[in-house]
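Apart from one protein chain that is not included, each protein chain of the complex appears where it belongs.
Then we have chain A:
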Amino acid sequence: MSHGVKRTREAADVLAARREKERSKLQAYLELTDDVVARKRAAVFTQECFDLTTKLLGLNPELSSVWNYRRLILLNALFPNLSPEGTFSLLQSELNFTTGALKQYPKTYWIWNHRRWCLAKVPPGPEGAPVEKSWKRQVWARELFIVERMLDADARNFHAWNYRRYVLASDPGLRSPEDELAYTKKKIEASFSNFSAWHQRSKVYSALWEEGVSEDEVRQVKDAEFELVQQALYTDPGDQSAWLYHRWLIGNGDDTAVLKREIANIEELLAIEPDSKWCLESLVHYKRLLAARSQPDEAAQLSDLKKECNTMLSKLQTIDPKRKARYQELVL
(Lines give C-alpha, C1' and ligand atoms only; values in the text may rest on other atoms or scores of the structure.)
Protein backbone atom coordinates (compact mmCIF):
# COMPACT_ATOMS: atom_id res chain seq x y z
CA MET A 1 0.00 0.00 0.00
CA SER A 2 1.67 3.21 -1.02
CA HIS A 3 0.27 6.63 -0.27
CA GLY A 4 1.44 9.97 -1.59
CA VAL A 5 4.53 8.65 -3.40
CA LYS A 6 5.06 10.37 -6.74
CA ARG A 7 5.30 8.09 -9.75
CA THR A 8 8.63 8.11 -11.52
CA ARG A 9 9.45 6.21 -14.66
CA GLU A 10 12.81 4.46 -14.48
CA ALA A 11 14.56 3.78 -17.76
CA ALA A 12 15.76 0.19 -18.11
CA ASP A 13 19.40 1.12 -17.51
CA VAL A 14 18.54 3.24 -14.44
CA LEU A 15 16.50 0.37 -13.02
CA ALA A 16 19.35 -2.08 -13.64
CA ALA A 17 21.83 0.28 -11.96
CA ARG A 18 19.56 0.75 -8.94
CA ARG A 19 19.09 -3.01 -8.55
CA GLU A 20 22.84 -3.53 -8.85
CA LYS A 21 23.38 -0.97 -6.10
CA GLU A 22 20.66 -2.55 -3.96
CA ARG A 23 21.89 -6.09 -4.50
CA SER A 24 24.15 -6.29 -1.45
CA LYS A 25 21.51 -4.57 0.70
CA LEU A 26 18.90 -7.06 -0.50
CA GLN A 27 21.23 -9.98 0.11
CA ALA A 28 21.92 -8.84 3.68
CA TYR A 29 18.22 -8.27 4.36
CA LEU A 30 17.24 -11.72 3.10
CA GLU A 31 20.01 -13.42 5.09
CA LEU A 32 18.94 -11.59 8.23
CA THR A 33 15.24 -12.48 7.80
CA ASP A 34 16.08 -16.13 7.08
CA ASP A 35 18.31 -16.24 10.15
CA VAL A 36 15.67 -14.70 12.43
CA VAL A 37 12.88 -16.94 11.09
CA ALA A 38 15.06 -20.04 11.61
CA ARG A 39 15.93 -19.07 15.19
CA LYS A 40 12.31 -18.32 15.93
CA ARG A 41 11.20 -21.66 14.51
CA ALA A 42 13.81 -23.41 16.69
CA ALA A 43 12.52 -21.43 19.72
CA VAL A 44 15.94 -19.99 20.52
CA PHE A 45 15.57 -17.20 23.06
CA THR A 46 18.85 -15.39 23.73
CA GLN A 47 20.24 -11.88 23.93
CA GLU A 48 21.87 -12.46 20.56
CA CYS A 49 18.48 -13.27 18.98
CA PHE A 50 17.02 -10.20 20.66
CA ASP A 51 19.70 -7.99 19.10
CA LEU A 52 18.96 -9.51 15.69
CA THR A 53 15.29 -8.57 16.02
CA THR A 54 16.38 -5.01 16.86
CA LYS A 55 18.40 -4.91 13.67
CA LEU A 56 15.67 -6.45 11.51
CA LEU A 57 12.81 -4.33 12.91
CA GLY A 58 14.99 -1.27 12.36
CA LEU A 59 14.99 -2.18 8.66
CA ASN A 60 11.33 -3.21 8.50
CA PRO A 61 8.91 -2.53 11.41
CA GLU A 62 6.00 -4.15 9.53
CA LEU A 63 7.20 -7.66 10.41
CA SER A 64 4.63 -8.51 13.09
CA SER A 65 6.06 -12.01 13.53
CA VAL A 66 9.40 -10.49 14.50
CA TRP A 67 7.74 -8.24 17.08
CA ASN A 68 6.04 -11.41 18.41
CA TYR A 69 9.40 -13.19 18.57
CA ARG A 70 10.93 -10.21 20.38
CA ARG A 71 8.22 -10.40 23.05
CA LEU A 72 8.78 -14.15 23.44
CA ILE A 73 12.49 -13.51 24.01
CA LEU A 74 11.70 -10.85 26.61
CA LEU A 75 9.29 -13.19 28.40
CA ASN A 76 11.36 -16.35 28.21
CA ALA A 77 14.94 -15.19 28.45
CA LEU A 78 15.35 -11.59 29.56
CA PHE A 79 12.69 -10.79 32.19
CA PRO A 80 13.21 -13.93 34.33
CA ASN A 81 16.74 -12.85 35.29
CA LEU A 82 15.88 -9.28 36.15
CA SER A 83 14.86 -7.47 39.34
CA PRO A 84 11.79 -5.22 39.07
CA GLU A 85 14.20 -2.28 38.60
CA GLY A 86 15.97 -4.14 35.81
CA THR A 87 12.69 -5.04 34.13
CA PHE A 88 11.55 -1.42 34.34
CA SER A 89 14.75 -0.17 32.81
CA LEU A 90 14.63 -2.75 29.99
CA LEU A 91 11.01 -1.80 29.25
CA GLN A 92 12.03 1.85 29.12
CA SER A 93 14.64 1.06 26.51
CA GLU A 94 11.96 -0.92 24.59
CA LEU A 95 9.74 2.14 24.68
CA ASN A 96 12.60 4.31 23.41
CA PHE A 97 13.17 1.84 20.59
CA THR A 98 9.54 2.11 19.47
CA THR A 99 9.58 5.92 19.83
CA GLY A 100 12.35 6.02 17.25
CA ALA A 101 10.41 3.66 14.97
CA LEU A 102 7.22 5.73 15.29
CA LYS A 103 9.01 8.89 14.24
CA GLN A 104 9.74 7.18 10.94
CA TYR A 105 6.54 5.13 10.66
CA PRO A 106 3.77 6.93 12.60
CA LYS A 107 1.02 4.78 11.06
CA THR A 108 2.40 1.27 11.57
CA TYR A 109 -0.03 -0.64 13.80
CA TRP A 110 2.55 -3.15 15.09
CA ILE A 111 4.75 -0.49 16.66
CA TRP A 112 1.82 0.96 18.62
CA ASN A 113 0.86 -2.60 19.67
CA HIS A 114 4.32 -3.37 20.98
CA ARG A 115 4.26 -0.19 23.00
CA ARG A 116 0.97 -1.15 24.62
CA TRP A 117 2.34 -4.58 25.47
CA CYS A 118 5.41 -3.03 27.13
CA LEU A 119 3.25 -0.68 29.19
CA ALA A 120 1.14 -3.56 30.48
CA LYS A 121 4.34 -5.22 31.69
CA VAL A 122 5.66 -2.29 33.75
CA PRO A 123 6.02 -3.45 37.40
CA PRO A 124 4.21 -1.36 40.03
CA GLY A 125 7.44 0.12 41.45
CA PRO A 126 8.66 0.65 45.01
CA GLU A 127 6.04 -0.18 47.62
CA GLY A 128 4.57 2.68 49.59
CA ALA A 129 5.62 5.33 47.07
CA PRO A 130 3.02 8.05 46.43
CA VAL A 131 1.05 7.74 43.18
CA GLU A 132 2.91 10.67 41.64
CA LYS A 133 6.21 8.84 42.13
CA SER A 134 5.01 5.38 40.99
CA TRP A 135 6.54 3.84 37.90
CA LYS A 136 3.11 3.52 36.31
CA ARG A 137 2.47 7.24 36.63
CA GLN A 138 5.94 7.99 35.29
CA VAL A 139 5.43 5.92 32.15
CA TRP A 140 1.86 7.06 31.45
CA ALA A 141 2.84 10.72 31.84
CA ARG A 142 5.65 10.13 29.37
CA GLU A 143 3.28 8.35 26.96
CA LEU A 144 0.95 11.30 27.03
CA PHE A 145 3.84 13.67 26.35
CA ILE A 146 5.05 11.61 23.39
CA VAL A 147 1.65 11.09 21.79
CA GLU A 148 0.88 14.79 22.08
CA ARG A 149 4.15 15.62 20.29
CA MET A 150 2.96 13.26 17.53
CA LEU A 151 -0.35 15.10 17.36
CA ASP A 152 1.59 18.36 17.09
CA ALA A 153 3.24 16.90 13.98
CA ASP A 154 -0.01 15.49 12.51
CA ALA A 155 -3.15 16.69 14.26
CA ARG A 156 -5.38 14.17 12.44
CA ASN A 157 -3.34 10.94 12.97
CA PHE A 158 -6.09 8.61 14.18
CA HIS A 159 -3.59 6.10 15.54
CA ALA A 160 -2.31 8.81 17.84
CA TRP A 161 -5.81 9.93 18.92
CA ASN A 162 -6.81 6.32 19.66
CA TYR A 163 -3.59 5.79 21.55
CA ARG A 164 -4.13 8.97 23.52
CA ARG A 165 -7.62 7.85 24.59
CA TYR A 166 -6.08 4.56 25.72
CA VAL A 167 -3.40 6.37 27.75
CA LEU A 168 -6.01 8.55 29.46
CA ALA A 169 -8.18 5.51 30.24
CA SER A 170 -5.16 3.65 31.64
CA ASP A 171 -4.31 6.38 34.14
CA PRO A 172 -7.43 8.45 34.81
CA GLY A 173 -5.51 10.52 37.36
CA LEU A 174 -3.37 12.01 34.62
CA ARG A 175 -5.88 14.49 33.23
CA SER A 176 -9.15 15.76 34.61
CA PRO A 177 -12.07 16.17 32.20
CA GLU A 178 -11.46 19.94 32.47
CA ASP A 179 -7.84 19.46 31.33
CA GLU A 180 -9.10 17.39 28.44
CA LEU A 181 -11.63 20.03 27.41
CA ALA A 182 -8.83 22.60 27.48
CA TYR A 183 -6.66 20.34 25.32
CA THR A 184 -9.34 19.77 22.67
CA LYS A 185 -10.14 23.49 22.68
CA LYS A 186 -6.48 24.30 22.07
CA LYS A 187 -6.45 21.87 19.13
CA ILE A 188 -9.71 23.25 17.74
CA GLU A 189 -8.55 26.84 18.00
CA ALA A 190 -5.32 25.94 16.21
CA SER A 191 -7.45 24.61 13.35
CA PHE A 192 -11.24 24.68 13.22
CA SER A 193 -11.18 21.92 10.59
CA ASN A 194 -9.60 19.43 13.02
CA PHE A 195 -12.63 17.19 13.31
CA SER A 196 -10.65 14.66 15.38
CA ALA A 197 -10.52 17.25 18.18
CA TRP A 198 -14.23 18.15 17.87
CA HIS A 199 -15.02 14.43 18.01
CA GLN A 200 -12.93 13.95 21.15
CA ARG A 201 -14.66 16.94 22.74
CA SER A 202 -18.07 15.37 22.10
CA LYS A 203 -16.84 12.19 23.81
CA VAL A 204 -15.56 14.04 26.87
CA TYR A 205 -18.88 15.82 27.36
CA SER A 206 -20.90 12.66 26.72
CA ALA A 207 -18.93 10.85 29.43
CA LEU A 208 -19.36 13.75 31.85
CA TRP A 209 -23.11 13.97 31.24
CA GLU A 210 -23.58 10.24 31.64
CA GLU A 211 -22.39 10.61 35.21
CA GLY A 212 -25.55 12.53 35.97
CA VAL A 213 -25.58 16.28 35.48
CA SER A 214 -28.66 18.49 35.81
CA GLU A 215 -30.43 19.56 32.60
CA ASP A 216 -29.70 23.17 33.47
CA GLU A 217 -25.98 22.55 33.67
CA VAL A 218 -26.00 20.73 30.33
CA ARG A 219 -27.87 23.63 28.75
CA GLN A 220 -25.36 26.14 30.11
CA VAL A 221 -22.41 24.15 28.82
CA LYS A 222 -24.07 23.71 25.44
CA ASP A 223 -24.71 27.45 25.17
CA ALA A 224 -20.99 28.10 25.59
CA GLU A 225 -20.25 25.36 23.03
CA PHE A 226 -22.65 26.93 20.54
CA GLU A 227 -20.63 30.12 20.85
CA LEU A 228 -17.39 28.28 20.12
CA VAL A 229 -18.94 26.62 17.04
CA GLN A 230 -20.35 29.93 15.91
CA GLN A 231 -16.81 31.34 15.72
CA ALA A 232 -15.75 28.42 13.56
CA LEU A 233 -18.79 28.70 11.30
CA TYR A 234 -18.18 32.40 10.69
CA THR A 235 -14.48 31.79 10.02
CA ASP A 236 -15.21 29.26 7.26
CA PRO A 237 -18.84 28.35 6.59
CA GLY A 238 -17.65 25.66 4.14
CA ASP A 239 -15.75 23.65 6.77
CA GLN A 240 -17.84 20.62 7.69
CA SER A 241 -16.08 19.83 11.00
CA ALA A 242 -17.84 22.54 12.97
CA TRP A 243 -21.19 21.84 11.30
CA LEU A 244 -20.95 18.20 12.39
CA TYR A 245 -20.25 19.26 15.96
CA HIS A 246 -23.15 21.71 15.79
CA ARG A 247 -25.39 18.84 14.75
CA TRP A 248 -24.19 16.83 17.74
CA LEU A 249 -25.05 19.72 20.07
CA ILE A 250 -28.58 19.97 18.63
CA GLY A 251 -29.05 16.19 18.82
CA ASN A 252 -32.66 15.20 18.17
CA GLY A 253 -33.83 18.77 18.71
CA ASP A 254 -35.97 18.13 21.78
CA ASP A 255 -35.02 21.55 23.17
CA THR A 256 -37.11 23.53 20.69
CA ALA A 257 -36.11 26.90 22.20
CA VAL A 258 -32.46 26.17 21.41
CA LEU A 259 -33.42 24.72 18.05
CA LYS A 260 -35.29 27.91 17.10
CA ARG A 261 -32.46 30.15 18.34
CA GLU A 262 -29.88 28.21 16.32
CA ILE A 263 -32.07 28.27 13.21
CA ALA A 264 -32.23 32.06 13.57
CA ASN A 265 -28.44 32.26 14.00
CA ILE A 266 -27.79 30.19 10.89
CA GLU A 267 -30.30 32.28 8.93
CA GLU A 268 -28.26 35.33 9.90
CA LEU A 269 -25.12 33.68 8.54
CA LEU A 270 -27.01 32.67 5.41
CA ALA A 271 -27.92 36.31 4.83
CA ILE A 272 -24.18 37.08 4.61
CA GLU A 273 -23.34 33.88 2.68
CA PRO A 274 -26.44 33.25 0.55
CA ASP A 275 -24.83 30.37 -1.37
CA SER A 276 -23.48 28.53 1.66
CA LYS A 277 -24.30 24.88 1.11
CA TRP A 278 -23.75 23.99 4.76
CA CYS A 279 -26.05 26.75 5.98
CA LEU A 280 -28.81 25.47 3.73
CA GLU A 281 -28.15 21.78 4.46
CA SER A 282 -28.24 22.44 8.22
CA LEU A 283 -31.33 24.63 8.01
CA VAL A 284 -33.19 21.88 6.14
CA HIS A 285 -32.20 19.34 8.79
CA TYR A 286 -33.11 21.59 11.73
CA LYS A 287 -36.37 22.83 10.25
CA ARG A 288 -37.42 19.26 9.64
CA LEU A 289 -36.64 18.47 13.27
CA LEU A 290 -38.76 21.46 14.25
CA ALA A 291 -41.58 20.35 11.95
CA ALA A 292 -41.54 16.89 13.53
CA ARG A 293 -42.01 18.57 16.92
CA SER A 294 -44.80 20.96 15.96
CA GLN A 295 -48.14 20.70 17.75
CA PRO A 296 -51.43 19.76 16.05
CA ASP A 297 -52.64 23.39 16.29
CA GLU A 298 -49.58 24.63 14.38
CA ALA A 299 -50.65 23.42 10.95
CA ALA A 300 -49.83 26.75 9.33
CA GLN A 301 -46.31 26.75 10.77
CA LEU A 302 -45.84 23.14 9.63
CA SER A 303 -46.83 23.95 6.09
CA ASP A 304 -44.47 26.98 6.08
CA LEU A 305 -41.57 24.86 7.32
CA LYS A 306 -42.21 22.30 4.59
CA LYS A 307 -42.27 24.97 1.91
CA GLU A 308 -39.07 26.57 3.19
CA CYS A 309 -37.32 23.21 3.24
CA ASN A 310 -38.40 22.41 -0.30
CA THR A 311 -37.20 25.80 -1.55
CA MET A 312 -33.82 25.28 0.11
CA LEU A 313 -33.58 21.73 -1.25
CA SER A 314 -34.10 22.91 -4.80
CA LYS A 315 -31.43 25.60 -4.29
CA LEU A 316 -29.09 22.92 -2.92
CA GLN A 317 -29.56 20.89 -6.10
CA THR A 318 -28.09 23.81 -8.04
CA ILE A 319 -25.25 24.83 -5.74
CA ASP A 320 -24.19 21.27 -4.77
CA PRO A 321 -24.97 19.18 -7.87
CA LYS A 322 -22.78 16.24 -6.77
CA ARG A 323 -25.36 15.34 -4.13
CA LYS A 324 -28.39 16.32 -6.19
CA ALA A 325 -30.11 12.94 -5.91
CA ARG A 326 -30.12 13.15 -2.11
CA TYR A 327 -31.71 16.60 -2.10
CA GLN A 328 -34.33 15.37 -4.57
CA GLU A 329 -35.15 12.45 -2.30
CA LEU A 330 -35.56 14.74 0.71
CA VAL A 331 -38.16 16.96 -0.97
CA LEU A 332 -41.52 16.49 0.72
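Quick notes on this structure:
Going forward, contacts are C-beta pairs under 8 Å (C-beta built on N, C-alpha and C of every residue); 3 or more make two chains touch, one makes a residue touch a chain; residues count from 1.
Operating definition for what follows: contacts and distances are computed from a predicted model.
One chain of the assembly is not displayed; among "UBC core domain-containing protein", "Geranylgeranyl transferase type-2 subunit beta", "Ypt/Rab-type GTPase ypt7" or "DNA-directed RNA polymerase III subunit RPC6", its UniProt protein name is "Geranylgeranyl transferase type-2 subunit beta". Note on the undisplayed chain: of the listed residues A:Q47, A:S65 or A:T235, the one touching it is A:S65. Contact with the chain that does not appear here is found for just one residue of A:K136, A:H199 or A:K222, A:H199. Of the listed residues A:N76, A:S89, A:N162 or A:T318, the one in contact with the hidden chain in the full complex is A:N162. Touch with the hidden chain on the side of chain A covers residues 1-9, 19, 22-23, 25-26, 29-30, 33, 37, 41, 60, 62-65, 68, 71, 109, 113, 116-117, 156, 158, 161-162, 165, 193-196, 199-200, 202-203, 239-241, 244, 247-248, 251, 321-326, 329.
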